[in-house]
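All protein chains but one are shown in place.
Right, subunit A next:
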Amino acid sequence: MSFFSDILRDVKDPEKPETLEELNVLSEESITVSRLTGDQLLIHVEFTPTVPHCSLASLIGLTIRSKLQECLPEKAKVDIKIKKGTHTTADEINKQINDKERIAAAMENPNLRALVKECTTDIDDTYY
């Protein structure tokens, strides 16, 4: 399967009507897949924020992770990074969006969870 076309293609931007693909935040090339020694799937996602000071970059990271965890066929390890040189505080955000405790706490926040859900729900699903 292609993790991009099958899972991530339709993820929406948190503040624009377009998908992350349409805004060139994500593409097929953003995803690298490998395996750990124990054979667990490791998915590395590199995304490009629309602007270098994008204030929603950490929310985009959370959204991508949430979508992958929801739709992957097996339990996988996921690393999400901002493409080098495309954001002014990339190191800071990279650390935050890969810290499992911060992720767990963020996903307990009802407002954040609603925002993530809105971006990850397939357009078709909303009519049923």
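Basically, contacts are C-beta pairs under 8 Å (C-beta built on N, C-alpha and C of every residue); 3 or more make two chains touch, one makes a residue touch a chain; residues count from 1.
One rule holds for everything that comes next: contacts and distances are computed from a predicted model.
One chain of the complex is hidden; its UniProt record names it "Probable cytosolic iron-sulfur protein assembly protein CIAO1 homolog", one of "Probable cytosolic iron-sulfur protein assembly protein CIAO1 homolog", "Ras-related protein Rab-21", "DNA primase" or "LAFE_0E11144g1_1".
Contact with the undisplayed chain is limited, among A:9, A:44, A:81 or A:102, to A:102. Take subunit A: the residues that touch the chain left off the picture are 36-38, 40, 75, 77, 95, 99-102, 104-105, 108.
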